[in-house]
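Working notes, structure below.
Note that one protein chain of the assembly has been removed; the remaining protein chains are unaltered in position.
So, subunit A:
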Amino acid sequence: MIKAILIFNNHGKPRLSKFYEHYSEDTEQQIIRETFHLVSKRDENVCNFLEGGMLIGGSDYKLIYRHYATLYFVFCVDSSESELGILDLIQVFVETLDKCFENVCELDLIFHVDKVHNILAEMVMGGMVLETNMNEIIMQVDAQNKMEKSETFIFQSTRQDR
């Protein structure tokens, strides 16, 4: 089971934080800070697995992370997930973001947080991997966006009347 998915930049500012178990807001921020602290210490050519975070749960959990340019993608998982599989999942996630946003960069994630959440919701649900086929994910996300746009179009036109 995936306990949390975090994306933060090289200075530790969170760009996306999704927790699949409930924590209070303070604990969530502490977890983000602690994870950033652990991950930023790592060298470039060491392995992508980290153990030893105190808050996020104890001996069964490890952090699997990947560093892309200015962003760290961190998945906190327990032993029931295959570590190499999660590494691949991060890759698929980033590639999907790339396709959806056209050459995604950090600014895209900053200004379209809700879209990123929607994409993530198509891939991981309730802490479990849902769909790993990039095309399938993109298809569903596009369909949902289209539906939303058709609604708001009507809404926007009424709003302009006020």
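Here is the rule we use: contacts are C-beta pairs under 8 Å (C-beta built on N, C-alpha and C of every residue); 3 or more make two chains touch, one makes a residue touch a chain; residues count from 1.
By definition in this document, contacts and distances are computed from a predicted model.
Among the names given as "Geranylgeranyl transferase type-1 subunit beta", "cAMP-regulated phosphoprotein 19", "tRNA (carboxymethyluridine(34)-5-O)-methyltransferase" or "AP-1 complex subunit gamma", UniProt records the absent chain under the name "AP-1 complex subunit gamma". Listed for subunit A, the residues touching the missing chain in the whole complex are 14, 16-18, 20, 22, 25, 28-29, 32, 43, 45-52, 82-85, 87-89, 92, 110-114, 117-118, 121, 125-133, 135-136, 140, 143-144, 147-149, 151-152, 155-156, 158-159.
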